[in-house]
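All protein chains but one are shown at their positions in the complex.
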Amino acid sequence: MSGRNRWLSAYAVIGYVFLFAPIVVLIIFSFNDSRRNFQWRGFTLDWYPTLLANDQLLDALFVTLRVAAVAVVVSTLLGTLFGLALARLRFRGRAATETLLLVPMVTPEIVMGLSLLVFFYQLFGSRGSFTQLALAHITFCISYVAIVVRARAAGMDPRLEEAARDLGASAFGAFRYVTLPLVAPAVLSGALLAFALSFDDYVVTTFNAGVGSSTLPLYIYGKVKFGVTPEINAISTLIVAVTAVVVLAAWRVSQRRAEATATDAGR
Amino acid sequence: MAEATDAGQRRATGDAVRAGSEGSVRSLGDRLAAAVLLVPGIAWLIAFFVVPLAMIFLVSLGSRDALDRIVLDQLSLDNYARAFDPGFLPTFFNSLRYAAATTVLSLAIGYPIAYWISRYGGRHKALLLILVMLPFWTSYLIRTYAWMIILRDNGVANSILQAVGLMHEPIILLNTDFSVILGMTYGFLPFAILPLYVSIDRLDPALIAAARDLYANGREAFLRVTLPLTVPGIVAATILTFIPAIGDFVTPDLLGGAQTTTIAKVVQELFLEGRDWPYGAALGFVLMVVTLGGTIVALRPLRAEVVGT
Partner (left out) sequence: MTERYDGSTIDLERELVRYLLRERLTRRDLLERIGRLGAAAALAPVIAACTTGGASSAPSASAAGPASAAPSTGPTATPEPTPVPSPESELFVYNWTDYIGDTTIPSFEAKYGIKVTYDFFSNTDEAYAKLGSDGGGYDLSFPISVDIPAFVKKDALLPLDKSLLPNIVNLGKEWSDPGYDPGNTHSVPYMWWTTGVAYDSTRIKDTPTSSKALWDARWAKHIAMLDDVQETFATALIQLGYSANTTDTSEMDQALALLEQQKPLVRLYSTDTITTMSSGDVWIGQIWGADLYQINQENENVVYYIPEEGGVRGSDTMAIFAGAKHPIAAHLFINHMLDAQVSAANTNFIGYMGPNAAAKEFISPDILADPSVNPDQALVDKLEELLDLGQDVRDEYLKRWQILRGG
């Protein structure tokens, strides 16, 4: 490894430490023997069983996950198509289309939330519902996915697709075997961003969730007045833990596959 | 199959990038492709974004009665005239400052991390990306509380500074510009890292190696080859951090103090405490137009790089 390599790696590690610093604090405080999140008062495991018995909180979590799942799938799909078009095609009204993409991001959340509230009430008589919430979430996620996909697809040589077509692939086949793998990392990135956006959304959700479909952020913010108990830390810790385990497992799997390939190649 | 196309990609140089993407819509098949790609997204945004926004725009032209109900009898631009109140400038500049600082820091911190993942991540790249996002699958409020625990007067940061002997008394870190920018940078970092990564990841290592050979040192190679080729990623990262950062009022509200009010908070207050939807909407629209206009103007020189026209 060259010297530059070491500096860069060190820097990256520090970056990850920065990203996880508050998470470490958060996890530690999930064991805090206090109703609040500030002063450390002693160690206790009690918040975990309390969490598992807290139906309201768990329901809120499941609603959040369901909305996020829908939002991620649809917005990633629409956003990817959109991003590809912007990067690869020339068409009239392109500037307008780009602007259309940027406007949702510029819109203050309160404006977006209330506009959807008004829209759904005036046109459909709805005061909020799971569907309405999902539609709202999809709407603010699309732009993020599209912009990330565009960044990847920009400057992609169209001759690659043409070459594939020349070799006999259909338009769809060229898309599937040439374009898609090339933008795959961007699609994944867009999906990850969309999930984070949806999972933590508060303002738009407040005005579009129906009666009885409280999400995790709504539950948590509602607790500020009386104390955001370490139960919330506990649930966050569990989410991180579960995901980390999955990531670790996937890491091992891809590690083994790398080794297997190496062994195969070696033969 | 992906391997073959990667090889094909490796032939692209800066010029080819510009010249190649001419993909103009020629045949019917191409037109169909354009329709399939564009129509769903555009239709969705028009239905669920533009139309609702138009309704609120209508509200911004209206007024309210004594009971705070919206009245649309006489439409006018009065609210917009009020929105251009110079009294809003200090809070607007606060928002601008924070967003700019956040963007610059996110790019500066995010670029090396994205580069590292791309170059040294190997098979684990996707997992490393997920790891970047993982902290953000916890609750925003709790993460912010965690920062408060770290930054407060008797918190982790101050304890370390005092233990190491740099300070003898706690310095005020929380409820300041510093804590706001730190919190915002933290929150937007993934929005910088991911787009940067997708762009950096497309680079051909052979190209970098060649550049290294041509130029005297790594820095030159970076500045003259790597950086320009990753401009699309930089543009995307800038858009994904700067624009939402201007509208972020929660972080400055929680981590900030008496002096850190943002224009987004003012808009929020007009809607909620003031119950003046028309005025709040007008101010919101003014903010949107200014931000959008500014961003478009600022990015125009880089457009060619991004879309290859």
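Lettered A and B in written order, each chain numbered from 1.
Rule of thumb we're sticking to: a residue touches a chain if its C-beta (ideal position, glycine included) is under 8 Å from a C-beta of that chain, and two chains touch if they have at least 3 such contacts.
All values derive from a computational prediction rather than experimental measurement.
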Contact set of the excluded chain (shown chains only): A, B
Option touching the unshown chain, where B:Ser60, B:Asn79 or B:Asn94 are the choices: B:Asn94
Full-complex contact with the absent chain, from B:Ser60, B:Asn79, B:Thr102 or B:Asn175: B:Asn175
Of B:Leu166, B:Ala206, B:Ala258 or B:Val297, the one touching the omitted chain in the full complex: B:Ala258
Residues of subunit B in contact with the chain not shown: 64, 66-69, 87-88, 90-91, 93-94, 145, 148, 152-154, 172, 174-175, 256-262, 266, 269, 271-276
Touching residues (missing chain, whole complex) on subunit A: 34-39, 56, 114, 117, 127-128, 206-207, 209-212, 214, 218-219, 221-227
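In this section, only the chains that are shown with their structure count from here on.
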Sites on subunit B touched by subunit A in the complex: 1-2, 5, 8-9, 11-12, 16-18, 20-25, 29-30, 33-34, 36-38, 40-42, 44-45, 48-53, 55-56, 59, 109-110, 112-113, 115-117, 119-120, 122-127, 129-143, 145-150, 156, 186, 189-191, 194-195, 197-199, 201-202, 218, 232-233, 235-236, 239-240, 243-244, 246-247, 250, 264, 267-268, 271-272, 277, 280-281, 284-285, 287-288, 291-292, 295-296, 306-309
Interface residues, subunit A side, partner subunit B - complex: 4-5, 8-9, 11-12, 15-16, 18-23, 25-26, 29, 37-38, 77-79, 81-82, 84-91, 97, 99-112, 114-116, 118-119, 122, 135-136, 138-139, 142, 144, 146-148, 150-152, 154-160, 163-164, 171, 177-178, 181-182, 185-186, 188-190, 192-193, 195-196, 199-200, 202, 216-217, 220-221, 224, 228, 232-233, 236-237, 239-240, 243-244, 247, 250-251, 254-255, 257-258
